[in-house]
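Then we have subunit A:
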Amino acid sequence: MKFLGFIIVCLTGALLLYGTGEFPGWGDPHSPASIHLSNDYIEKAVEQTQVPNLVTAVLADYRGFDTMFETAVVFCAGLACFLLLRDFKEKKERFYRHTPTGVILHVKDSKKVLKTGKEFEHMDKDWVPSDLIIKTICRILIPFIQIYALYVVAHGDFSPGGGFQGGVIFGSSLILLAISYDLKVLVKRVKEKILGIFAAIGVLIYVGIAAICMPMGGNFLDYSKLAPLVPGDPHHIRALGMLGVEIGVGIAVTAVMVIIYINIVSEGRHEEGL
Partner candidate 1 sequence: METIISIKPLLAVLVSLFVIPVLVSSSGKPNVRESWIFVAGAIKLVLVLSMLPVILGGKQIVLTLFEIAPGAAIAFRVDGLGMLFAIVAASLYIVTSIYSIGYMRGLNEHGQTRFVSFFALAISATIGAAFSANLLTLYLFYEILSLATYPLVTHHQDATSRISGRRYLTFILGTSIALVLPAMIYCYHVTGTLEFSTAGIFTGQLSKPAALVLLLMFVFGFAKAGIMPFHTWLPAAMVAPTPVSALLHAVAVVKVGVFSIVRVITGIFGVDLLADFNLGVVVMSIASVTILVSSCIALSQDELKRRLAYSTISQLSYIIFGVALLSPQGLTGGVIHIAMHAFGKITLFFCAGAIFVATGKKYISQMQGLGKKMPFTFAAFFVGALGVIGLPPTGGFYSKWNLILGTLEAQQTIFMLVLLVSSFLNAFYFLPIVFKAFFGKSEEEDNKTPVKIQEANLCLVIPLIITAIISVVLFFYPTMFVNLIKIGLSI
Partner candidate 2 sequence: MTDLLTLIVAKYNYWLYVILMMIGLYAMIAKNNLIKKLVGMNIFQTAIILFYVSIGYKRDATIPIIQNAHGGNDTHAAVIHAVDYINPLPHVLMLTAIVVSVATFGVAMALAVRVYQRYQTLEEDELRMRLVDIGPEK
């Protein structure tokens, strides 16, 4: 296999290198790619969409259809992880710590569930939560990260970032919660059902905004036709449409990232894990 792989790799590499022979030089401002379409985007985008971040303009408007499916891919990944890993059966073995004494109980029968509270604390088999410093710092950090994430989503029109990046960052903040405490804390705060619904709703916001344009008389995704529905400057309607779409993306991505993480780390049991 190694040898075969090596040969395939060499052949493919040679093919690719052969193709570079006629490439325009790196960074050549006159290469076809830099002239044909890109000039149109650069010169017209601000005027047409009122969004200075060209990437966002192209992403959410000119090629918004791509992005919609990209979000669908994310949704699909979330569904996939749920379908593949989620295991509704409870684990047989459990560990409890008797808080006053520090004695650890190992319960092998799944039917005996101790009531956790002041006396007993359910603890992970494999994972010992981090110490106080990390916990505290994370607790302080997480709100800031989340606010930053919201900023990234909201300000995507003007600066780098957008729904996807914001969503990932928001998702990461929740994952950070799980890592610094343990999984149960996260699962308790963010219900699985909520995550599942939000993943779909995020995409639904996107598709919905895009689809409303059709009864309004435009083509699919044509935000400019939304003007009658939204109060405010119709001049900026495309930028608003993009914002709405980005929010949808953000919601979906956040939910899916957490779904994937929880399912992978707990092998789908949502009980214990990193």
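The criterion applied here is as follows: contacts are C-beta pairs under 8 Å (C-beta built on N, C-alpha and C of every residue); 3 or more make two chains touch, one makes a residue touch a chain; residues count from 1.
A quick word on the picks: all candidates are chains of the complex that A comes from, given by their letters.
Computed from a predicted model, the values in this text were never measured in an experiment.
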- Query: Which one touches subunit A in this complex, out of 1 or 2?
  - Reply: 2
- Message: Going by the contact rule set out above, which residues of subunit A touch candidate 2 in the complex?
- Response: 1-2, 4-6, 8-10, 12-13, 16-17, 20, 23, 25-29, 31, 33-34, 37-39, 41-43, 45-47, 50, 52-55, 57-59, 63, 66-67, 70-71, 73-74, 76-77, 80-81, 84-85, 158-160, 164, 260, 263-264, 267
